[in-house]
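What you see is the complex with one protein chain gone and the rest in place.
Chain naming follows the written order as A, B and C, and within any one chain the residues start at number 1.
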Amino acid sequence: MVNLKGKPVELRVPSRMGYEKVAMGTAASVAKLMGFPDARIEDLKTAIAEACINAIEHGNRLNDNLCVGVTLSAHDDSLEVTVLDDGAGISKVPPKPDIDRKMHGEEDARGMGMFLIQSLVDEAEWVKAGNGKGSYVRLVIRLDKESD
Amino acid sequence: MVNLKGKPVELRVPSRMGYEKVAMGTAASVAKLMGFPDARIEDLKTAIAEACINAIEHGNRLNDNLCVGVTLSAHDDSLEVTVLDDGAGISKVPPKPDIDRKMHGEEDARGMGMFLIQSLVDEAEWVKAGNGKGSYVRLVIRLDKESD
Amino acid sequence: MQTETKANIDQIADGNGGRVTVLRFSGDISSGSHDALLGTYTTVSKSQPVLLDFSKVEYINSSGIALVIQMLMEANKNGQKIAAFGLTPHFQKVFTMVGITKYASLYQDEAAAKASI
Partner (left out) sequence: MQTETKANIDQIADGNGGRVTVLRFSGDISSGSHDALLGTYTTVSKSQPVLLDFSKVEYINSSGIALVIQMLMEANKNGQKIAAFGLTPHFQKVFTMVGITKYASLYQDEAAAKASI
């Protein structure tokens, strides 16, 4: 396989539910080109879908005049992804979802997206808006890491 | 299905052979979201691959500091695609490939990309660089049109 | 732009003289699936077990999983047994990660799910 480095792939999709699937398709193609195993591509697709849904819903508040930006940077041994929105971002990652509390109505049934992102990729970091830039989540998925 | 119109999907990929597959993946996802039948999505994927390969090879001369731009605009009854490069573009579409001439060495074995693009989509138009903008090919694939 | 969720209700024999309801989903399981999941669940008999068939589902996201959890909450209140089958290995892993397997077992296929009920 030839040199994978170089400029990142950049994608912009409208802030409308469903368009996360376009990000999934783009990311899956990049990961396949890099030689990721299928199971790891599935992990990446779900993580990117959840990140895009959050950017669409919470970051850009479903305003489809705003776009969600996705960059995919192929490094030698990893794929780095950022998902960018125009919102204020989040200060801290919410606690791990608790299925017992959910089942007893003590916790919202929702609230699993960020947990899934963290569980499915090798690194996940949320960065709040600043310096005229939007908020983003940065994900890293490593080529050597086997899906388990 | 809800309102499909709005901002286009935008993609930028480095000018390196293989990256046309990322454009195929993105385009396939948009077309699926719009409800195109699978056979028509295959047509679109091949047309976009050929357009991107030409932009990478002929337009940007494999200079991977340059990007190929792809926009995908979902209209009510069609998907409009542009594939943009930094080259001078082409003045006219080459003649239809002639398999007999190819088989007898009277014509280059290559030179089928633009013919395939024209054959696979409903509209294809090549626009030369101008006004500080790059060259692009504009493709339209209609939702009602059955693949044959 | 979200793909519709379809739900079909089947009644099958459990092999022991009893009946089992099978909810067969197709399309997406996402925030737009409220009626297809919770609406459909309200119409089924609460006195027999329910199997959830995900084998025709193409896409599931966390909002869709939240609706599955709400369905399990209802079933739990009714003391009704629920199991699921037809999830891809990836979504079996995802369902396991969020803990759903504590309240609904996941099976490879319909036969295995039916045998367990």
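Annotations
Note that contacts are C-beta pairs under 8 Å (C-beta built on N, C-alpha and C of every residue); 3 or more make two chains touch, one makes a residue touch a chain.
All values reported here derive from a predicted model rather than from experimental measurement.
Looking at B:Y19, B:F36 or B:W126, the residue that reaches the missing chain in the full complex is B:Y19. In the complete assembly, the contact with the undisplayed chain comes from B:I53, out of B:L11, B:A31 or B:I53. Looking at chain B, the residues touching the absent chain are 16-21, 39, 42-43, 46, 49-50, 53, 97-100, 102-103, 105, 108-113, 115-116, 119-120.
The rule is short, and it goes like this: only the chains that are shown with their structure count from here on.
Comparing the CA-atom centres of all chains against that of chain B, the greatest distance is found for C.
Centre-to-centre spacing of chain A and chain B amounts to 28 Å, using the average Cα coordinate of each chain.
Centre-to-centre separation between chain B and chain C, using Cα means, comes to 41 Å.
For chain B, the set of residues that touch two or more other chains comprises 2, 33.
Multi-chain contact residues of chain C (touching two or more other chains) are listed as 1-3.
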